[in-house]
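First the structure, then my questions, so here it is.
Only a single protein chain was left out; the remaining protein chains are all shown in position.
Right after this comes subunit A.
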Amino acid sequence: MNASGRASLGWWLLLLPAVALVLFFYVAPIVQVLTISFTEPEPGLGNYERLLTSEGVQRVIFTTLRICLLTTFFALLLGYAIAYAITLASPRARSWWILAVLVPLWISVLVRAFAWVTLLRRQGLVNNTLMQAGVISEPLPLVWNEFGILVGMVHYMVPFAVLPMLASMREIEPRLLAAARGLGASRGQVFRQVFLPLSMPGVIAAGVLVFIFSLGFYITPAILGGGRTLMVAEWIALQILDLIRWGLGTMMATMLVVAIMVTLLVFSRVVDLRRMFGSGGG
């Protein structure tokens, strides 16, 4: 073996631990999940047939899609407003804004879910305040339903929506906005015709990120849904841990992975994924 061959073998050896780690902790379990979904309780496509026949399975999927799409929509809406404000803020104010966006990320998702429960439950702060103010006479059903899940998930997702959009907005040259005004565009026209189109790559990236993240959400829907509104992740846990229906659970897990792959595949044709998740591209 020549010298360069030895050198490149050395590099491969250095990669080995990482490859082993990925194989052992990611690839092997996923392959196992895939296998179980085709073999339990009996070999065949029986579990996948349920996708077409079982109303319960279909309901879980549609509930999940609906909640994820709504979460993505509202997270993008709020996130866009925040990212826009940060972009326009002075450098000092900007760092405070970014801190305010990031701090929630450091708080456990569990804590945040329970915090929303205390705010939104029947005797919670929101209902009590509204009742004392005489706006409502009965407590509103704000939690343990889809609405509660949506509130918790949007709250969790907003930072993930803000960051890609902020990155994209900060790449927009301020001179372009000044040029647009100098050429006769009102502030509204500058926003609609220059700023918004130029920030679209960030919006798409944020949308994909939030949507994919939402698909597999477990803790927030489990706590704020109160077991009445089931999303895919909780449904899988229920099948495997409580009902011991490994086949069905792993089938849904496989579908989840497939859904994420398909989403990524579709959008990789529209946007540069590497750039979207912050590696390379510039």
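As a working rule, contacts are C-beta pairs under 8 Å (C-beta built on N, C-alpha and C of every residue); 3 or more make two chains touch, one makes a residue touch a chain; residues count from 1.
Keep this in mind: contacts and distances are computed from a predicted model.
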item: Complex member absent from the view - protein name from UniProt, among "Carbon monoxide dehydrogenase", "ATP synthase epsilon chain", "histidine kinase" or "Putative spermidine/putrescine transport system ATP-binding protein"; value: "Putative spermidine/putrescine transport system ATP-binding protein"
item: Full-complex contact with the absent chain, from A:Leu69, A:Leu176, A:Leu243 or A:Val258; value: A:Leu176
item: Contact residue for the chain not shown (choose from A:Leu198, A:Ala237 or A:Ile260); value: A:Leu198
item: Residues of subunit A (touch criterion as defined above) contacting the omitted chain; value: 173, 175-176, 178-186, 189, 193-194, 197-198
